[in-house]
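What follows is a single structure, written as structure tokens, with notes after it.
Apart from one protein chain that is not included, each protein chain of the complex appears where it belongs.
The block that comes next holds chain A.
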Amino acid sequence: MAISLTSFLLPICLFISLARTATLTYDFDVAWTHANPDGQYNRPVIGINGQWPIPSIVATKGDQVIVNVKNSLRNESTSLHFHGLYMNGTTHMDGPVAVTQCGILPGSSFTYNFTIDQPGTYWYHSHVRGQYPDGLRGPLIVKDPENPFKGQYDEEVVLTFSDWYHESMPKLMSGFISIANPSGAEPVPQAALVNDTQNLSVKIEPGKTYMFRMINIGAFAAQYVWFEDHTMRIVEVDGIYTEPMDAEMLYVTAAQRYSVLVTAKNDTSSNFAFVGSMDEDLFDVFPDGLNPNVTGWLVYDDTKAKPEAKLIDSFDSQFDDFTLVPYDKESIYSNVDQSITLDMKMDNLNDGANYAFFNDITYVAPKVPTLYTTLSTSANATNPLIYGYNTNPFVLSQNQVVEIILNNDDPGKHPFHLHGHAFQVIARSEEEAGAFDPNNATQIAFAATPIRRDTVLVRPNGHIVLRFQSNNPGIWLFHCHLEWHMASGLAITLIEAPLTLQSQLSGKIPQDHWDVCKAGDVPVVGNAAGNTVDVLDLTGENKSPGELPAGFTGRGIVALVFSCLSAFVGMAVIGWYGLKPIEKKTK
């Protein structure tokens, strides 16, 4: 008789919950515009739809996102990478050129279509060599209706921190990788920005708690971040919720994110500064007049003055993210199925320029994007040889525990990022600790519930150990997120579960992806050299410059021998002349 309420309500509830996952469509027209964010220099920047800073992408967990990119740059290709999103089943939407797609040429269009199942703070940026610091980077926020900290804060505020250059990237890049820069000194930025400006005021109401989602969208400089007189409570890093921990100062490397809760004071008698201070340790020079800090203000009362940031004595109070514990308390992956050791170094090749190496190989993009090699080589896709020498490929089997041991043989601080996954940070050594030694008891005393994130710092001449599960078939780059080092080849390619990938994606790559390859004359079948007949034959693949000769080459020996010979001959003639008497001629 009367229809039961539940049987009536239930379908409605289901309908509502289904309806709550939306499809967001963004139409991005990428083109040059102008901007002067630090007030010092008006320069061309890459904007979207005529605006810069570019728009944020804001989604809710479960949403499908469609980004239609039109390249109106006229002089550069482009692509977009959604940093931190795992792209489950959609590795072809991940973004890095020559890895999962071809570059989107000027005039071409390309659609990214993926579903986001992970909440947190992310960002999106160009993944064409050296392009995003020219402005093509912005926040990507994924809201979570089931946020464990829901109710503990009143408002969300997004803060992006960045370094800023006055010169444009193509010029800086050609000066960086060049025979005239043999030590590989990275260009020093001219300014620091917060939310792409330098005089940010954040309106704060007394007694409220704010969640600051902080993202370092810079090219190079890590930033120390602190709020004067306010403590930060860390609740999320790189999309992973953490057990709340208090911090006075954060060290945020390029590409890392932190969400922190900050409780406002109860009175409005003054405003407070917060600071992003660039880490100058990697700066080659310290030009006069460079201000490495950017100050913003928590404004309680906008009639009161905004105070200058106070000087601090040291950065010692920086928070060590290694001590964080993930909210889900996932325990350490203890049975490692595959372990990859990466020895990192910087060195010169025979074009005189400085390059970066993993296991003596510097990354050079292949002729055929790696994903398309996997899709077109059937059973051979599990053979790492076909992906080329300089792509530094590693094939992973599905659903295994994979470990990466990275030994940093360089006195620099490097932030390393893995596409497609968050990894457990098993170990991070102090500076100068040298390579990881599995027999050293202190080095293998791992935490039981290590923090997970997707971008992690390795200390100078130290090491890190990372573990993740290969449960996401795809082609994933692992690389240094300092844009200069990415360009000098500090990357490896992980080919995860290639056969599963074939069954997932064969025939499913959208036509516009193939169209941009056609427009650029990029081959899309075969091995890294484009060879479809014999995939083990890599003749013609893209290679790095050769090594410098380590001493006398043939030409040098010939030159030295010849020089000695001519010296002896010369002396013999002098001797003959000198000892020979002059015959007197009679006239």
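Everything that follows uses one rule, which is that contacts are C-beta pairs under 8 Å (C-beta built on N, C-alpha and C of every residue); 3 or more make two chains touch, one makes a residue touch a chain; residues count from 1.
As a working rule, contacts and distances are computed from a predicted model.
The chain that is not shown carries the UniProt protein name "Iron permease FTR1 family protein", picked from "AT-rich interactive domain-containing protein 2", "Integrator complex subunit 10", "Elongator complex protein 5" or "Iron permease FTR1 family protein".
Here the missing chain is touched by one residue of A:Ser183, A:Asn439, A:Ser503 or A:Thr539, and it is A:Ser183.
From the set A:Thr78, A:Thr100, A:Gln256 or A:Asn354, the residue in touch with the chain omitted from the display is A:Asn354, counting the whole complex. Contact between chain A and the unshown chain involves residues 179-180, 182-183, 347-348, 350-352, 354, 548-553, 555-557, 559-560, 562-563, 566-567, 569-585, 587.
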